[in-house]
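A protein chain is absent from this complex, but the other protein chains hold their places.
Letters are used for the chains, namely A, B and C, taken in the order the chains are written, and counting of residues starts over at 1 for each.
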Amino acid sequence: MSEGKSIIMDTSRCTACRGCQIACKQWNGLPGTKTKQTGTYQNPPDMSYQTFKVVRFAEGKADNGKPYWYFFSDMCRHCLNPGCMEGNKKNEIIQDPATGAVIHTPATKKLDYNTVLAGCPYDIPRQDPKTKELKKCTMCLDRMRDNKIPACVKTCPTGALVFGEREEILKIVEERVAKLKQTHPKAKALNPDDVRVIFIVTDDPDRYHKFAEA
Amino acid sequence: MTNHWIDIRHSDCILIMGSNAAENHPISFKWVTRAKEKGAKLISVDPRFTRTSSKADFYAPLRSGTDIAFLGGMINYILENQKYYRDYLVTHTNAPYLVNEGFGFDDGLFSGYDSASRKYDKATWAMQTDEAGVVKKDASLDDPRCVLQLLRQHYSRYTLELVSSITGTPVEDLRTVYEMFSSTGGPEKAGTIMYALGWTQHTVGTQIIRTMAIIQLLLGNIGVCGGGVNALRGEPNVQGSTDMCVLYHILPGYLRAPWADAPDLKSYIAQVTPKTKEPNSANWWQNYSKYIVSLLKSWYGEAATPENDFCYQHVPKLDTGQNRSIMNFFDDMYAGKIKGFICLAQNPACHVPNANKTRAALAKLDWLVHANIFDNETASFWHGPGVDSKKVKTEVFLLPSAAFMEKDGSLTNSGRWVHWRYKASVPPGDGMPIGDMLYRLVNKLKALYKKEGGAYPAPILDLSWEYGDGKGNLDAMSVAKAVNGYFLKDVSAGGKDFKKGQNVPSFAMLRDDGSTSAGNWLYTGMVTPDGKNLAQRRGKSDPTGLGLYPEWSWCWPVNRRVLYNRASVDAQGQPINPNKPLLTWTGDKWVGDVPDGAWPPLADQEKTMRAFIMKPHGVASIFGPGLAEGPFPEHYEPVEGPLAQNPMSGQRINPVVKLFKDPIDVYAPADPRFPVVCTTYTATEHWCSGAISRWMPWLTEAMPQVYLEMSHELAEQKGIKNGDKVRIASARGQLDAVAMVTVRLRPFKVQGQEVHQVGMTFNYGWRHPKDAGDSANLLTPTVGDANTMAPEYKAFMVSVSKA
Amino acid sequence: MSAALTPDQAASQVDQALDRLQTRTPALAQVVSAFRGLLRVQAEIKAGLPALDRPLPAPGDAGRGPGRPLAGVADFLAVEDLDLPQHLSQALGRILPELERGFPALAPVAEAIRSALTAGTLALAATLDALLGGDRARLEALAAQAGVDAPGLEFALLQAAKPFLERRAQALAGRLAKGEHGGNCPLCGSLPELSYIQGTAGQRWLRCSLCATHWRSSRTACPVCGNEEQAKMGFFFVEGQENQRVDHCSVCGKYLVGLDLRGQDQDPVWATAGLGMIHLDLLAQQKGFSPAAALPWNRLV
Partner (left out) sequence: MSKITRREFMAATGMLAGGLALSSLGVPLGAVQAYAGELSKAERVKMAQTFISTCDFCSVSCGLLISSDAKTKKVINIEGDPEHPINEGALCAKGASIFQESTNNPDRLKKVLYRAPYSTKWETKTWDWALDTIAKRIKAVRDKDFMTTNAKGQVVNRLESIAHIGSSKMDNEECWLVSAMLRSLGLVNIDHQARV
């Protein structure tokens, strides 16, 4: 299945400048939430119905005893056959035929949140406590319909986020992983055949984020 | 910087130490990445594993305040393993110079130290000279009194084991860093250093940079593409504000401020003008008199005449060696000796060390004038935490200022490139550019003194001040032209004729007979004789292909993009590294970057000049007697460090550093009450004291509150979990913050014992946002570098406990 | 460039673009229908052309130096894989009915051209050479000889030749030097028809009004006269349609319509892009500015 759009999130190029996190807020008109310092650079702490993208900071001790510090610009994977759709009653969660973007429509307020969440291997959907609607990244479907690229990709200064036809994106993923493997044997793409948003990592996926890989 | 931002891409090995480019100069990291894509290696040396370290090829930790030990070990490594570039040393440095027999070093002190006055008598640090006064040299570099041998002797004490036990850096890491960087020794490769406040903010700050300069000279990395000693300056126009010398000890163009023991211009010029007997030495500072007279003419115009020493008496004189830097006059302010304080676009209540003292000092003022674009902790000190406004007598004037995009003017970046910036918008409400405030204020002072007279009115009345646009506002372009300087009478120079009132095209044409003016000789040439402002240029040509962009903006001096570039060619004037031809001699002229002077290459014994034209003898100083604490950098512990003794010598701290005596200026070295080393730094999401960035909502969303980074080991010891509220206390003050327990900070093994290190941001202040926390400078000590008095924010002692 | 389209694909691409344009700005419906036929046919003709890639002679003085276009008229028209006069007459044959349908006032000109063609009194190659070389006298003489009103002949012949000129320019584009050029097309020397901003760096590109070549130009200088004084330049846009704008310059009195393509996924259909902004042309001309290059759809005031 190589039609529709795809995005690369190449963690090896990300410097955690957090431009994507802020561009997503601005484009979707999401408010700057009141946050606290909880002992991490990562803020806001997690996704919510008001935060569709969070740059995750993960640190630990590498095999050579030196620290490592990985940055993971987390977002919905827009799966080819989305697990969250198992929670559908009629078609509250749809898949845009042209781009493949998975959209939680306002009708999701009728769904059982836990069933939908259970279907998602990446822990993405969040619920608005007041309206009960499920909210998440839309791959900027409105921008794509106006043949624009997603806001987060547009603002990324280092080329860590790339957008395009799925065919071309899969080729770029292959080239980048091959090059990275020369210096980082563990380099790999996460679930490239099941998801449209393909993360590239250079170490064990769970060192980046618990739900990095399905 | 000796080089510039784009030049970093030419480097084969980049050392980022004493700075954090990926977080604090993010776009400079683009050029580091370009260098890495061509195979360059990036080394990150920092007490903490930062975002820069996460992108480095090699990371090594070190304890705050031990940079000279770390770099001293590298000098020793370079010398022992013959990594140095011999011809470069012999040709361009004072390595072959023979030093007087009287010079020596014993147990941490150089010869000539007077412990009473805590100063050196530098007589014994002189060179051996022949009868004609020319320095004796040994080009074979073997004579035991030659500088290279003295250097070898001095740094032979910096063994890998001793350095490791001081810095806490594992021996293996030291060896790897030394090998990686010293591989750039010689002509084929170039290594560069990117440093910032991590180096300058120590009591040995200047000497840390001196140590790196020696390394760069040993490896032949100065004056070449991808080399140099490059400071990543923090503020947008800190280079310009330093050039214009808003500093007590220098006048615009780095001309030393006059001292009381130079009663007239002649004695001042004699005091400051360097002399040399060395052949082929341009000794550019011999032109000192032309620059000071041209400066006085730019200030006092017609009133400055040869008869009245060009108004030399109008300029205030310091007592010989008097130091009026910020910590000194805040000390006077705290003692009630300062009545008025003018503070423009700066937030001392947050960034001067020992904030409790600073904030108490502000309350002793009669009046405070503050101009800024947002309110901050300084302007509102009178209603700060724990302050009873009704008891504070200080009058405060808070003047709303225009931001940078609301006025015309120029700015100089770290790479000495001067950019003209255009007014794109208007300030809100009654906001006004600071330039306009100054323009109006001086006009009012002139009127007052003309009407009422007063103490010595002449300097105010004689000051040239016709910088208006005819409608009562400041015309920035007229100031830029005055800074460039004018011919004050018709003259022919450099084979051309110039009319009175035309701008001078180059500082080589400035005179000391009063026929030229120049507000800052370094900027002469920025405005052409026909009035064109070269800082506005946007030419994209790059004929050498080395990223010099000679037609983009203008850079001082005379648009030379890499300083000391004559060191990049051999005696015939051919580039020592052919694939980075910064400069080439074509037989009758130089091609490439603007050369450091048009003289032919060294082969032409008769007419040539040595590369280091700003140094009296034309060579760079491996042996540098100019600084206060010694011709060779020596490791001393921070004034408030963890160790009772300095493992290197009997001298625990810098022997010439100034200590403040007031009870509030307490220091607690090796004090069990404060066992943890602390350093301060900025976060990417904030900027300096946060006086601007803390007013931007989604920057505070990403970085909401002050935090303390600490190791897991220390956290366990104190029973602290990640996210807990902790209290950090020093001998001077305390502050609560959120604990960030991380693997990116680890305890150091120092002299066999475990020393803990923590770090925190200084970006916060009580004024805004409400719960963000206050300034880290409540903790920092009032002590500064022995030469510059840059405060020692980067290494002091604290205690950490659950709040 | 996207993979080569067949003539039908090219024509339907123009149709879809014009439909989208019409739904987004209904007021342009009549102008769109006037140009639809012409633009469809030109797209078909261009898609059907061979490579036209006969190399230019070694760059003589004419082809070098700033502001000097790469191609002289003769070299531009010299191709091996096409009989130009025959192609022009076929192209005219397909263009003329579209002109009659879209532009009623041109019916007599179309008629005159058809009869001149059958009578063999219209020297197509010579007329095109005179037109491109800017030789007014010769053009008027050839028009008179063919018994066709000169402005009408020039308009029709230029529209017929446009597909050829664009396809030929495509083949020669590889010879252009990288980096920035001034206001004139580096290939044929003509003035731009529109500008656009593209790429994360936000660089400005210009599109040639004659041969459709794209070249990079400074964002802070007037694309037509090169003026760099910011205060003498400006731009305007319609609130809500921020990705369309007009840049104007009071030094040369010219304006240029422009698109902000940053964040766009694909290029627009270039042939129809200018047509979608003629309300901006009108606003600019009402403010006293004149277009950088005269185009069929921008003489409005």
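Miscellaneous remarks
In the analysis below, a contact is a pair of C-beta atoms (placed from the backbone, for glycine too) under 8 Å apart; a residue touches a chain by one contact, two chains touch by 3 or more.
Note that the coordinates shown come from a computational prediction; the quantities given were computed from them, not determined experimentally.
Shown chains touched by the hidden one, complex as a whole: A, B, C.
Interface note for the absent chain: among C:Gly37, C:Gly183, C:Gly258 or C:Gly274, the touching residue is C:Gly183. Of B:Ser414, B:Gln651, B:Thr742 or B:Gln757, it is B:Ser414 that touches the chain left out of the display. For the chain left out of this panel, the touching residue among B:Met17, B:Met432 or B:Leu602 is B:Met432. By the touch rule set out above, subunit A reaches the unshown chain at residues 17-19, 22, 155, 157. Touching the omitted chain from subunit C are residues 25-31, 34, 62, 65-69, 71-74, 76, 102-106, 131-136, 139, 150-152, 154-155, 158, 180, 182-184, 188-191, 199-204, 209-210, 218-220, 225, 230-231, 233-240, 278-279, 282-283, 286, 293-300.
We adopt the following convention: only the chains that are shown with their structure count from here on.
With chains as nodes and touching pairs as edges, the resulting graph is complete, every pair of chains being joined. Between B-C and A-B, more C-beta contact pairs join the chains of A-B. Chain geometry summary: the mean Cα position of subunit A and that of subunit B are 43 Å apart.
A straight line joining the Cα centres of subunit B and subunit C is 56 Å long.
Within subunit A, residues 157 each touch two or more of the remaining chains. Not a single residue in subunit C touches at least two other chains. The residues of subunit B lying in touch with subunit C in their complex are 422, 538, 540. Residue ranges of subunit A in contact with subunit B, taken from their complex: 15-18, 21-22, 25, 32-41, 43-44, 59-61, 66-71, 157-158.
Per the touch definition, subunit B reaches subunit A in the complex via residues 22, 26, 29-30, 33, 49, 51, 53-55, 59, 684-685, 697-698, 701-707, 722-724, 737-744, 746.
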